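First comes the structure, then the notes that go with it.
Heads up, one of the protein chains got dropped from this complex, but the rest are sitting where they should.
We call the chains A, B, C and D, going by the order they appear; numbering starts again at 1 in every chain.
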Amino acid sequence: MLETKDLTIQFGGHTAVDHVTVDIAEKQLTSIIGPNGAGKTTFFNLLSGQLSPTEGEIYFRGENITSMSTTKRSRLGIGRSFQITNVFPNLTVLENVRLAVQSKRNVRYQMMAHFLHYKKFQEEAYALLEKVLLDKKADTIAANLAHGEKRKLEIAMLLALDSEILLLDEPTAGMALEEVPAIIEVIEHIKARKEQTIVLIEHKMDMIMDLSDEVLVLFHGELLAQGTPEDIIANDIVQSAYLGGMYNERLS
Amino acid sequence: MNLRTIEKSTWVYLAIAFLLFVVPFLVTGRSIQFLIIQIFVFGIFAMSYDLLLGYTGIISFGHVMFFGVGAYSTAVLFDRFEPTIFTFGLAILVSAIIAGVVSFIVGILTLRLKSHFYAMLTLALAGLFLVGAEKWRKVTGGSDGFTFGLPDMLRDSFTLYMLSALSLVLLFFGLRRMTKSPFGKVLVAIRENESRTESLGYQVLHYKVIVSVVSGVVASYSGVLYILSLRFVDTSVFATDLTIDVLLMTIIGGVGTLIGPIIGASLIEFAHHWLSDLSDVHWLFERWIILYGTIFILIVVFFPKGIVGTLADRYIRWRARRTE
Amino acid sequence: GDAEESGAESGETIKIGVLASLTGALEAYGHQTKKGFELGLDYGTDGTMEVAGKKIEVIFEDTETDPKVARQKALTLLEDEDVDFLVGSSSSGDTLAVTPLAEEYEKVMVVEPAAADSITGAEYNDYVFRTARNSSQDAAAAAAAIAGDGVKIATLAPDYAFGRDGVSAFKTAAEDLGAEIIHEEYADAAATDFTANIQKIIDSDPDYLYVVWAGANTPWNQIVDMQVQEKGIKITTGVADRATLPMMAPLVGMDGFTLYYHTLPDNEVNDWLVEKHQEEYDEAPDLFTPGGMSAALAVLEALKQTDGSTDSKELIETMEGMEFATPKGTMTFRPEDHQALQEMYSVTLVESDEHDYPVPELKKVLTPEETAPPIMNGK
Amino acid sequence: MDVLVSLAVNGLATGMLIFLLAAGLTLIFGLMDVLNFAHGGLFIWGAYTGVWAYHMTDSFLLGIGTAIVIGLALGLVTERLIVRPVYGSHVQQILITLGFMLVLQECIKVVFGPDQKVVSPPSYLEGSFVVGDIVFINYRLFIIVIGLVIFFAFYYLFKKTRVGLIVRAGVMNKEMIQSLGINIKLVFMLVFMVGAALAALSGMLHAAYSGVIYAEMGLEFSILAFIVVVIGGMGNFKGSLFAALLVGLTQAFMAYYVPALSLATNMLLMAIVLVFRPQGLFALR
Partner (left out) sequence: MSDFLELRHMKANIEQYHILHDITFRVPKGEVTVLLGRNGAGKTTTLRSIMGLNPVVGGSLTFKGESIRNLKPHQIANKGIGYVPEDQGIFYDLTVGENMRVAMKKENGETKARMEWILDLFPDLKKFWNKPGGQLSGGQKQMLAISRAYVNDNELLLIDEPSKGLAPIVVEKVMESIHQMKEQTTIVLVEQNFMMASGIGDRFYIIDDGQTVQSGQMNELKQDGVLLQKYLGIS
């Protein structure tokens, strides 16, 4: 579905993603793990078009999209959420989501009609907020949300795009313990529908273990391992350089 | 969010618009009409600026170039051809085309620049227009300028008043609709977070260019009206002072409100007029410009978001408190 | 408006609206015009503020050197105040924004002190009379001061209409006198550095350098610093208002011209002006004060001749070819283009005992005929 | 050859003068990110008060001292009353500083009268000398020296101390810098005052250079300063110096070799720089 060939990017002298060749399977949940600075977010940036590679190609359904703009990729069906919260700060939560809905519905250059003419967008946006437990804050200005709430908004906006591929960059970082299950549920639900492909970056191993069909491990920009969650967690390097001692204790 | 409140405000605006058309029957003095026409002209100019500043978050220091294009196209055409209504139509058309092309090019050339750099590049381009107007003296008459004739109809203050009032009202409702359309919502999104807008699948540059062209064409139209009311043109229609004036009007009224810039234009024009008249009242007011400058300072202190912006905020807060 | 009324209680009043830059960059000029105009009325009516049995009322309006404001104020004067005459203004732009209104409202407008040739040239209309000298008269005066057979002249002027017009008029006048313009140099009016321009002038090796300049940042210092005079190039220019004289200290000895300095004209009107001005304002009149006075005297003379009639047709007929006494001697409105022909003064800049700045000393009075500009309104 | 040298020397002097003017704005606009349209007001106040003191005491140095003191004082007032409430909001800055600019400019006329004032350099800096065929103007050499002194002083100051870092950090995130124990308000105020003093100083130096001062010159020259700060790359002295010299030299050479375009020099230069280097010549990073 989404393939990369020798995907590489360098910043100055530093190679952040180093000849990564993977094939992300359709309608599955693939997780990416790796130490901080391994290149996970950068890899996402390459897939979604925020950055363009110094080397290598990206294929989406067999089509070479390496030099396609962010916008085009988004329209093709590659949607993403951001690790550092990235919303429209002075708009309300609802408006944030509505903008995403509007884009999905392809209403882009309509200048004549009033936006309230598109009531459905509003309703759809509201439904999404309910899904991520943010409906109570629908009329709050996004900048005034607590951190965890912004993460939820971020997810709602991604869901609104309803894209074929969802790239989720640490969706639950900073989210309260009691609310993580709700988000996991949302992800599981999408997974169960078997309509969308999900790629997930997380540092929460329990989540990775529970959700993933496949796990990719990035290390210093290189693809170190690829396999089922069980395989990966058993991997020595992953154990020592990523998970560390405490995790071992817990496992044992 | 319901339809009723929005309709209410539309009614209010319509009522005000209606009043505007009644005014010239009551206020017949030509000089006061001239003053009001200036408010309409600069109201239109400021609205076009608000599209950039308020809705798309772009500060331009060169917006006057479109105004000047409108002014010169009109003046030169009237100077060269018979002053007829047909020439007037031609002037609008020509200025819109030139302004459209210029704003398109400027848009493409400059919109990838960030904030200050964009502002300064537009300043430079407007400066080049000014120099061009100075240098191309055969056509423009340079800084001395030239006068020209108008068709009889447009010489009439009343007609000119009605024409500008109608233009203002139509453009206001037109632009208001545009900013409230899905397109307008995307503009606001660009203002708030450009890269995020892109990753939602919107082609940001397209929007910026479109808005730059719309804004440029509207600004050039205000230049057309301006020069009709002045019947004289010189290089001052390209002067940075005008950009600064229109910037002030927009900010004073409240950016991103459309009605704000019109109110800002009225305030500046009237304040200017009255304060400068004060100098006749007492010699103390000979330096009335000090008061004029103080008004700006006070507005920032008491209306940090501009007059309309701040009042709207207060209203929202007041309503929130009442419903609490 | 600043209304000044006399005690006379006769029936009708004649209203005059004066437009001038009373604030902003040209405010010094505006105030000179204003004072001159007031004194002119005083002189012309012997302090009665009455002419042909009618009271005179003046309203001053500030144009702020902005054509839009000028037009707005002119409309106020014409509509609300219903003035009979317009007078003004300090800048050519302001004036041109108003002259069509004079035509439209059929009121006589006396232009003072705006100098652009086009006011009585390409933009001429029948209602416009100008007491101020125009750029071509300046140029003719300048040419008269230095030009002669085989004299090589270079020019330096600001790169906008005023400078370009000034030089081209000068060129015509100087070439008529047999001189040769070997180099024309134009500098940015707002420039701080003139070295490149001066260097080029030096390179062209003229006998004279004629400088047309207006505005605050003058090139004098740099001309001296670049030792232009030491290279055998004589400087000449118009001597402007008193505030600029201190800057010309380095140019002492220069031959030039001026349109007015209070010690130059030798006539009664000027004597009165200097004395009265000294009395009221504790200083001598400045560059444009006599202009203001001339404008007032022109209006009064016209009214005397029409016996108080403000009918424009009549006034225009009267004023065409009208002669009137002014601080600058007798002026005549040329019938063809309504430009007042007037004396100009060829001067030498000398050090002064009274002042710490140099002053112009009369070399020769240039008669109105000598400096008569070409007729440029196609008549 | 002589022409080249002469143009270069004078271009450098003009450039240095522009640099002096832009130095204050480099701090206030470049570093603190305040769109200070009142900068020209500080400039004229420096010029007028400095010249007044110079004429009163006949000491050029006292004139300079007065300009600096007035600059600091006005800087204090401007920062506390005008700029402090609007840090971070360009839109509000434009409005309030423009208003203040008008007030400053008109007050000059109230205090010193509306006429222009004539100034000349002190006798020891007046005049010029000739080497070969080239004329060197003393006051310009003086300007070049002062410009270099100011440049190195500030360059060193910012290199060796944390001030530059603190100001930039404060602009990026005011709360965080306070949480690190820094009284950012005080720092901003002091830096603003220094910027204002530089503006005033350059006003005084410019007065003796051009020989005349008038109230309207403030706005005229501050636009030039904005241009320099922006094409220099916002907020570093190296960039501003380089850009200022570039402007000065280009002006001199254009006026000599391409006089037809000399009116457009500044604007063309700025347009070209920004089209090819959208972040300015010396972007901070």
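Rule of thumb we're sticking to: contacts are C-beta pairs under 8 Å (C-beta built on N, C-alpha and C of every residue); 3 or more make two chains touch, one makes a residue touch a chain.
Computed from a prediction, not measured in an experiment: that's the story for all the values here.
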item	value
Contact list for the unshown chain, restricted to visible chains	A, D
From A:2, A:205 or A:232, residue that would touch the chain that is not displayed	A:205
Of D:56, D:172 or D:258, the residue in touch with the unshown chain	D:172
For chain A, residues in touch with the removed chain	11, 34-38, 40-42, 83-84, 137, 144-149, 152, 169-170, 173-181, 203, 205, 241-247, 250
Chain D, residues in touch with the chain not shown (by the definition above)	162, 165-166, 168-169, 172-173, 175-184, 284-285
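Basically, only the chains that are shown with their structure count from here on.
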item	value
Where chain C and chain D are represented by their mean Cα positions, the distance between them in whole Å	37
Computed distance of Cα centres, chain D from chain A, in Å	49
Chain D: positions in contact with at least two other chains	263
For chain B, residues contacting two or more additional chains	134, 287, 289
Pairwise chain contacts under the document criterion	A-B, B-C, B-D, C-D
Contacting residues of chain B [partner chain D, same complex]	53, 59, 109, 112-117, 120-121, 123-125, 127-128, 131, 134-135, 240, 244, 247-248, 251-252, 255, 287, 289-290, 292-297, 299-301, 304
Complex contact set, residues of chain D against chain B	82, 85-86, 89-92, 94-96, 98-103, 105-107, 109-110, 223, 226-227, 230-231, 234, 260, 263-264, 266-268, 270-271, 274-275, 278-280
Chain D to chain C touching residues, read off their complex	3, 6-7, 10-11, 13-14, 17, 114-116, 118, 120, 127-128, 130, 135, 137, 139, 206, 209-212, 214, 216-217, 220, 248, 251-256, 259, 262-263, 265
